[in-house]
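Only one protein chain is missing from this complex, and each of the others stays in its spot.
A and B label the chains in the order they appear, each numbered from 1.
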Amino acid sequence: MSWETVIGLEVHVQLKTRTKMFCACSTAFGDPPNTHVCPVCLGLPGALPRPNQGAVRLAVRAALALGCTVHRTSVFARKNYFYPDLPKGYQISQFERPLATNGQLSIGDKSIGITRLHLEEDAGKSLHDRFPQATAVDFNRCGVPLIEIVTEPDLRSPEEARRYLVALKQVLEYLEVSDCNMEEGSLRVDANLSVRRPGDPLGTKQEVKNMNSFAAVERALGKLRDQQIAALEAWQRDPQWKGGDSPISLTTFTARTGDLTPMRVKEESHDYRYFPEPDLPPLDLTWYDIDPEIERATLPELPAAKAARFATDYGLPAYDAGVLSATRSIADYFEAVVKAGVDGKEAANWVMGPVLQDANENAGVFRVPPQRLAALVQLVRQAAVSLQAAKQVFSVIASSNEDPQAAVERLGLLQVGDQDQLRTWIDSVLQAHPEERRRYQAGETKLLAFFMGQVMRASRGKADPKAAQELLRLTLDQK
Amino acid sequence: MSDIRARAREAADRIETDGRRLNAVLAFDRDGLLRQADAAAGRRQAPLAGVVIGVKDNIATLEYPTTCASRILEGYRSPYEATAVRRLKEAGALIACKTNLDEFAMGSSTEHSAYGRTLHPERPELVCGGSSGGSAALVAAGAVDAALGSETGGSVRQPAAFCGVVGVKPTYGRVSRYGLVAFGSSLDQIGVVARSVVMAANVLSVISGRDPNDATCADREPFRPPEFPRDLAGFTVGVPAEYFPRDLDPGIRAGCEQAKRALREAGASVREISLPNTRLAIPTYYIIAPAEASSNLARYDGARYGLRVAPPDGDVHAMFRATRGAGFGPEVRRRILVGTYVLSAGYYDAYYRKACAARALIAQDFTRAFQSGVDLILTPTTPTTAFRAGEKMDDPVAMYLADVFVCPANLAWLCAISVPAGRSNGLPVGVQLIGPQFGEARLFQAAAVLERALDAQAEVR
Partner (left out) sequence: MRINREDIERVAQLAALKVDEDTLATTTEQIGKILEYVSQLSALVDAAGPSDQVSSVWLGTDRPQAPRPDDVAPPDLHRPLEHFAPALRERLFLVPRLAMMEDE
């Protein structure tokens, strides 16, 4: 009998704001320690939080994009615990009344339920290895706005979990609410997993934290699943195994690169004593001048919708539409090329080929402006340059910033379609090969390819192949 | 020599003599005060030019330490100042000293100060009330013209009544809490102790008004002191039966009767009302205030400022426990434990959630009373006059009951004032007026009439 894996994810995402959630300190990353701090984010006596309107707006937009019900009134709450990087002894978060609930995100074939999305503040950074015997704390990150996005236990495999994360990141990047950079910590994933026999109630969950990439999440969850199944099967074979209790205990693992290490967490530290934050009135969107309907109307086209539109409007296969809508910048580039006059399929071929290859090699920068790419494609269409040569020209103008026409000329790649010039080359070829000409005229028409090769050679590749072949056949067939 | 300089010198002398004798002052700088007087003498047109002000030591100041009368903040100097203090300075007031209080404002007698209790200004064996006891005692002694106190559950009005001075608690949201060290955030409000109603109104007008640094501060212009009419024609004053229990101190009852007569004589109509949920107030208060306090005081952990006690070989959590165990006094520790308990898993619904529901009932009582045509409510400020030092120190619940008449106004986010109403056995008696939210104008008008009509020095009859 098989096992069913049940996974839920909690994702914390830093919002792309200029200032922190509850004070006017900068959110800039990478500055010297404790340079972006003030009485509020240091938790000094008497300091009070001042919510950031921009952060609330970004959170509302994220919630709408994830299909959530956005509540006009939500309530900030305190989550109380002691930790060196938590200056007030509590984190301002949301608990009983979150900003948004009940959303969903499609991962292709399947829709993953989103239980809630709420606003909260980040903690500072504890450095345990900087000085001997001491933990050093930097509060620059302390108070940076976060949204926490919690899924329903709808994910059924580590692979689905990864696909959900990719889709979530894509949506958040489209919205420009976050950088979603796992290395810099602007996107963090906590996962929980349990296994059960299909139809059984949910099993005991175990948690995994601190993964540094989506691949690590998938890997850690795979290991956790295998570990749980092995333990449960051993227990089933021998009910006295390990003392007879269920072998799955409430454990939290840390798994930076996907290898599981159990964490020691004190049990009482889970009693967070949430209660409504008495330093803040309820978060009433009207008072924040935020109208969810206006926000909804100004949401950008989201990845799924864009891919669907690309497929219908440009007749692209689903795979191509997916690649072209993978990020907002690729999609925008692709559409700019189309707008500059290039046929959809042709533009798709160019973007998915040379353009993305060049961008990947150059930190994601599209070095050839869409207008210029369109001009190059136009040269191919006019037969002024061969497709092969045009690709060569593309890499040249990507770094030289030249006009395509000028580059083609400079490189001597201009195709010749001029009838007189073509005739000169053809005549010289026919003159040089009278025997083959005779054989052709006797019916050996496959020799056309031979003559074409000779013409191209004579023109040193510049002859427009289509025009040259036409004229060649005409000439051969004349006599 | 200018009158401002002369007054500052006199105040400095009294702070050094009476202030010290009463142990009402935690920090004072004579030269600093005289320098401020020199500056103020140059701008006499400023609204509070030369007015000498004491500031309760749980309000952040740049010039003096801000200790909250706690070992955990001994010597701590705030790197920023409270909005109320900044506004006083801008108005030309002289920030004379920091005043003693119950540690973190938790208490009703100023006995819970880590730096010793403040004495009653007239009878040293008695308490001065609290927690703003230092402020009330200094004002009563004439050492300062007015003082900032803070209220969570009556901490300005109760010591004002014990010391025979005026104490006002503004509506929640009237004065910015920025720089007021938080105790119970949903209850806290900076208040004013003064020798006259007009002075209290003038100081409030300077410190009130919107402040972007406090999200719970109302979006309003500063309070404008009203005209003070000679009569109260058109006023209706309600007297709640629940505030006059059978065992109420007879002197206090007599003080209230005298106040009622004075209000009627001034043309107000006085009628009995009912606030049926009054008995919920103290238990409600002693759930909500400690719950919020347990969280608000979590920041005192020895990591970033203040006292640090680090046991050898202990980790950071050991340091947190040791610092907090050594830095907080017994009453603060009790409230942190109670507050933590009522918020903890399995108890939240029975305590904190219940208390929030009870608070809504208490507030609803007042709303109904005000909707029924009552402008103000008259009650005693305290159940007794000043009690003996030490009397309630071993019985926390008895101490809590000293706030039975004052804490409902905090729970219901209302404004209230205590005015001297004569003496009982030689000790000051205070009467309280409670007004609706942002109803300070009428509150001060009626208080001024009582102030004029009642002889604060005479025995109540």
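In the analysis below, a contact is a pair of C-beta atoms (placed from the backbone, for glycine too) under 8 Å apart; a residue touches a chain by one contact, two chains touch by 3 or more.
Treat the numbers as computed from the prediction; the structure is a model and nothing was measured.
Taking the complete complex into account, B:303 is the one of B:193, B:303, B:431 or B:450 that touches the chain left out.
Remark: the omitted chain is touched by one listed residue; of A:4, A:152 or A:271 this is A:271.
Remark: the omitted chain is touched by one listed residue; of B:223, B:243 or B:328 this is B:328.
On the side of subunit B, the interface with the absent chain consists of residues 62, 76-77, 79-81, 172-173, 185-186, 210-213, 215-220, 279-280, 283-284, 286-288, 292, 294, 298, 301-306, 308, 310, 314-322, 324-326, 328, 333-334, 336-338, 340-342, 344, 349-351, 353-361, 363-364, 396-397, 400, 413, 437-438, using the contact rule stated above.
Considering the complete assembly, subunit A touches the hidden chain via residues 17-19, 23-26, 32-35, 37-39, 50-56, 75, 82, 84, 89, 96-97, 126-128, 130-131, 133-139, 210, 254, 256, 263-266, 268, 271, 273, 276-282, 284, 287-289.
Rule of thumb we're sticking to: only the chains that are shown with their structure count from here on.
The touching residues of subunit B, when paired with subunit A in their complex, are 59-60, 66, 68, 73, 76, 78-80, 82, 177-182, 184-186, 212-216, 291-292, 294-295, 297-301, 303-305, 316-317, 320, 340, 343-345, 348, 352.
Remark: subunit A residues 39, 42-51, 78, 80, 82, 84, 87-90, 135, 137, 271, 273-275, 278-281 touch subunit B in the complex.
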